[in-house]
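With one protein chain removed, the remaining protein chains of the complex are shown where they sit.
Let's turn to chain A:
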């Protein structure tokens, strides 16, 4: 077969896409079959050949049929698991990774502009990586010979997977905003400690009392981290079990109670910072008491709201 007829080219295109073990067998049979079909046509041989090959269709498709190979990247069996995993990753892991990346920038004392840059950049690159790797992984599973076994390994759907409540956009946005707020507070507290952003008489000062770092700031930070994590969990699951509200109350208490105490005992601001800002003026006691009460009130309202939402 040195000739390079349309049939030769067609058979070659099919043959190189089927498993090597059957390649010659399929090629010989296909060539004979095409020749038989062309011969049976009344038309002039060249035109008949073209007609027959057109009817046989795209060699890629025909080869896939011979090889019994799916023409879809991710078939209907794996598709539900694929979308579910992607949605979970993009709505939980991606925000978490972004928050951490931004948090590190806050620690480094970057300005607001580069913080936004980091956030956008992280969402784009990490999000693209997540989509790419999950897709590649599922495509490989789809093509692997042990597809049936892999399929048995992915958890079968049960009615328990049905979402308890219809998707509530308002609540989702609220949960995300709350997570962002708590992460931002956490970042700001750490940032003002490490970056010492306030300049007074050639010295760099923290805003909050540095003594807090040997005591009361830790439950505040732990509470904030817990609140941010629980917000994300709230967004991811969309369910509102009582246990989640209880955890939320615990995190809220860890954050609010020490903070109120710190305010009430005038341990909030760095004394040097305060003296420089206030000049000769002394902050009245009522300010601290009021601030402590407001913090407590917000914490209590928030906790109550979560218990009301849960069922």
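By our rule, a contact is a pair of C-beta atoms (placed from the backbone, for glycine too) under 8 Å apart; a residue touches a chain by one contact, two chains touch by 3 or more; residues count from 1.
Going forward, contacts and distances are computed from a predicted model.
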Checklist outcome for this item: Not-shown chain resolves in UniProt (candidates "PadR family transcriptional regulator", "ATP-binding cassette domain-containing protein", "Formyltransferase/hydrolase complex Fhc subunit B" or "NADH-quinone oxidoreductase subunit M") to "PadR family transcriptional regulator"
Checklist entry - In the complete assembly, which of A:55, A:111, A:160 or A:201 touches the absent chain? => result A:55
Item to check | Residue, one of A:9, A:65 or A:305, that touches the chain absent here | outcome: A:65
Checklist outcome for this item: Across A:5, A:33 or A:83, the one contacting the chain not displayed is A:33
Checklist entry - Tell me, which residues in chain A touch the chain that this view leaves out? => result 22, 25-26, 28-30, 32-33, 35-37, 40, 55-57, 61-62, 65-66, 68
